[in-house]
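Right, one structure below, let's go through it.
Apart from one protein chain that is not included, each protein chain of the complex appears where it belongs.
Entry: chain A
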């Protein structure tokens, strides 16, 4: 009972801290990278900026999954598809920015189209020379796909493992489609060899720092928006749908619309993450649609703790840092480690790192409360039975938040 209150207070503070840290990183890291000379102990090397910038995009992707999986119970195994689509939209913009500096020197057509002997730009590449258009598509394309896909899936009441399977099928279908040269997205090789973004050299140190800052700010905004959504009445409804979908229907809520909204918002967030990812890694290819990628996102979210907002971010950063280290030190063992990690988390840490932390803190708070109770007042340990303990109209006693002892100031 008090743990609920504790958790609410604790998680709100955690959101605040996360946002402050991200904004601080967005300011401090670029400064330490660009303004501090390379010899200094405080200098952040460019490779570090690029690496962590990439992780922040992964964290935003994990956060978007948390909104649907952690809060609404929709286990999407195809979230990588939305990420990749956002990435492709950004990639198309970057391709158009190359202009006549490509290998074939064609001012309109990207290299791969010249190579395929295409004479003119396909209609769906129109507009991508404008940044605003590409930025719009980054959100619109994944959002629209999620809207249409979700509309059919949720209306037909496809839930649980069946939904997971069709999301997996969706990303696999896109993988196969984007592999085809005829699709007009560079086929197997994807889009790469980028030169400029908004007129700045993609490879330049300052641009990389700016992209890092943009990723950190985007993630901070993502945290804020997700927090606004889950702390509203709609957020309670999301959790209610996760708990007992049929109950929400019999109360008059349209569970399918609740899920559809969350799924669409989540897809838009994933798309933005993909768009920020592509200029930092310098390539987007169909491999991003690989079902394995989407499953990895699930692992990050589970490791950090789903339904906690901060957890998936921690999970994404930790697992990816682990991956970078592991693939360097023991490359052939990485997949075993990842699989083992998922099994271990499922068995021993069902609520992830953040859940474990909460459990530990709640237990400590409970201990403090019971110590205080033993030392001081004589509190009846048995909970009051229904009905006869209290009767009549509400009294002032009920105005208290929980009926238990006042919460201790946490930590």
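Annotations for the structure displayed:
The rule we apply is simple: a contact is a pair of C-beta atoms (placed from the backbone, for glycine too) under 8 Å apart; a residue touches a chain by one contact, two chains touch by 3 or more; residues count from 1.
To be clear about the criterion, contacts and distances are computed from a predicted model.
Candidate names were "Phenol 2-monooxygenase P5 subunit", "Urea ABC transporter ATP-binding protein UrtD", "Reductase" or "Phosphoribosylformylglycinamidine synthase subunit PurS", and the UniProt protein name of the unshown chain is "Urea ABC transporter ATP-binding protein UrtD". Touch with the chain omitted from the figure is made, among A:201, A:246, A:346 or A:359, by A:246. Between the chain not shown and the residues A:13, A:254 or A:367, the one that touches is A:254.
Against the chain not shown here, chain A presents residues 1-5, 229, 232-234, 236-237, 239-240, 242-244, 246-254, 257-258, 261, 383-384, 386-395, 397-398, 401-403.
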